[in-house]
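Only one protein chain is missing; all other protein chains are in place.
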Amino acid sequence: MVGYIIRRLFMGLIVIIVVTILVFLLIRLLPGDPLLVYLTQQQYRDTLYDPAQLAQLQQRFGLDKPLPVQYISWIGGMFRGDFGESITYQQPVSKLISQRMPVTLYLSIIGAIFATVVGIGFGIVCALRRGTWLDTVLTFLANIGITVPSFWAAILLIYLFGLKLHWVPIGGYTSPFEDFLLSTRRIVLPVFCMALFGLAANTRLTRSCMLEVIAQDYIRTAWAKGLKERVIVLRHTIKNGLIPIVANTGFLVAGLFGGSVIIETLFNINGVGRLLTTALLGQDYLIVQASTLLFVGLITLSNIAVDISYGWLDPRIRYE
Amino acid sequence: MADSSLPGAPPDEATEWDKPEKKYSEFKRTVSVFFGRPLPIVGLVIISIFIIITIFGPWIAPYDPLEMDVMNSLAHPSSQHLLGTDEIGRDTLSRVIYGARTSLFIGIVVISVSVAIGVFLGLVAANSRAAVHHIIMRITDGLMAFPSILLALLVAGLLGGGLQNIIIALTVGMIAPVIRITCGMALSIRENDYVIAARAMGTSNMRIMLSEILPNCFAPILVMMTMGIGSVILAEAGLSFLGVGITPPTPVWGRMVNDGYKFLLTNPEQSFAPGLAVMLVVFGFNMMGDGLRDALDPRLRGVV
Partner (left out) sequence: MNTLLQVENLKTYFRTYRGIVKAVDDVSFYVNDKEIIGLVGESGCGKSVTMLSVMQLIPTPPGEIVGGKVIFEGQDLLQYKAKGDQMSSVRGGKIAMIFQEPMTSLNPVLTISRQVTETLECHLSMDSHTARLRAIELLKLVGIPEAENRIDSYPHQFSGGMRQRVMIAMAISCNPRIIIADEPTTAVDVTTQAQLLDLMKEMVDRYNTSLVIVTHNLGVVARYAQRIYVMYAGRIVESGLSDDIFENPRHPYTIGLLKCVPRLGETTEKKKLIPIKGLPPKLIDMPPYCPFLPRCEYKIDKCKKEPVSALREVGNQHYISCFVDTQEKR
């Protein structure tokens, strides 16, 4: 087991390195020079920039050095918590992000719990009651759930529950520590919209995995031993059926963070997702770079955690 | 009882009675499984309708999607404008109909390009030495860690809008899963006895890849493509909703939803209609993909 964990951690480390390189290259190699933007957006707005000034700035930001050197110094800065300074906000990027991260994390964690618990629950119900009206309805809803664009679902729900029924306030965010009730009322819709795809995907996946497990020989053995249906489901089916679901958690987290980009913008929530979108549209690349790296790093970490718990669920992997 | 009037009396020669049973063609079985359930048919019908709309859009649409009628802006649905008009008086129904062209075109192009590249890289990764394999697969792992919408958003945001850039952005977002699935499939197929047999006969690596492994990847790739078109259309709608998609005034569904959002209280159909179109198309492709997967699943052979 220890060897397995070390191997997984090592693989995760490699992925993280690959990811940082990808993020670094993405920003550096694609057209659109951040410095040009800097120059044109700053005090030099509406004036022609001076090539000498550009060279000076390049030197100041270390952009005249070869790419590997730039990469190393960028990574080094990250370890010191230095992500550079935002052009638009005139503030350190690390500060901007750390202010907003709790919001996005809070929404994503609630969303992840919701999508996992409800999705798996629905999936199990569908598999055990296969062919009944309940299965038909839930499976159909799940098919809709993986289909509907999250922003559109959000707009429908805002229209219904916000504008027509006035059940929930529209947009904005309140910390749960300030006013728990208001906070909850405000995050219900965004969390639901962020989690919708994951929930529906989990329902479908759980259903098909459970059905596959139910058809296995060892489930027939369990029946032949005279165990009650409840015991068979709880002890013999769920653990096996959940292995693929756990393996899919990385995608769930990725989906939630990806969703936060759209949903936070739509609901006017001041999180990292919205920061990233506005920064991208305003070409504030240091923010884009840092927040992308943060998202992708967290997803990679959750993938490593998944891999390790996978070994706990399936003894065959553990002893490989 | 003792007369020969019993139906289906076997002929004298046993061999004749024992003739090989009626051949059940695999194709026929696949088709009948696919059409044996309601949802794949619904998917097929939806997609057919949208394809017809795409091809015959100019004849179906009641107005030019770019024609402004400022005097008649934000009109409510009426017999003139079935879905009303937007803030500069363009007919929403016509714009939704024209939006289908952009969506389907992008979906099909992106999925074809990413499957072509992804399958190639996946097969290369599965069949090459450790170093190449690891380089391809680790980059794939890295790309997989990006939420696909985020990756597309980054590329599109950095490249700028426009059809070509959006297609590149979405392709980058789609390619990694294709590589991973193809590589995994190729690796497991390679363990099959018939591939080992081919290798034992001295068949070259290249030939094995093309004649043994690739054909066996066909069914899963087909399913992947069908489902993939849905996700590409969904992602494209997300991008254009955020304003990094196709440049206006070309009608695209995502941007229409966003444009209509401002008038949600007074003209909800401005947002609802294009979003519903996205949902229907994606639903159609997903259901067709599900149906194809079940129909092509060899484990279900003879059971269903």
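Chains: A and B, in written order; residue numbering restarts at 1 for each.
Convention: contacts are C-beta pairs under 8 Å (C-beta built on N, C-alpha and C of every residue); 3 or more make two chains touch, one makes a residue touch a chain.
In this text, all values refer to a predicted model and were calculated from it rather than measured experimentally.
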Hidden-chain contact residue, picked from the options A:Val23, A:Ala222 or A:Ile304: A:Ala222
Residue among A:Ile5, A:Val246 or A:Leu313 that touches the chain left out of view: A:Leu313
Sites on chain A contacted by the missing partner chain, in the whole complex: 215-218, 220-229, 231, 235-236, 239-240, 243, 313-316, 319
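As a working rule, only the chains that are shown with their structure count from here on.
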Intercentroid distance (Cα basis), chain B paired with chain A, Å: 23
Chain A residues within the chain B interface of the complex: 11, 14-15, 18-19, 21-22, 26-27, 30-32, 143-144, 146-152, 155-156, 158-159, 163, 250, 254-255, 257-259, 261-262, 265-266, 276-277, 280-281, 288, 292, 295-296, 299-300, 303
Chain A contact footprint on chain B (complex, rising order): 39, 138-139, 141-143, 145-150, 153-155, 157-160, 230, 234, 237-238, 241-244, 254, 257-258, 261, 264-265, 268, 271-272, 275-276, 278-279, 282-283, 286-287, 290
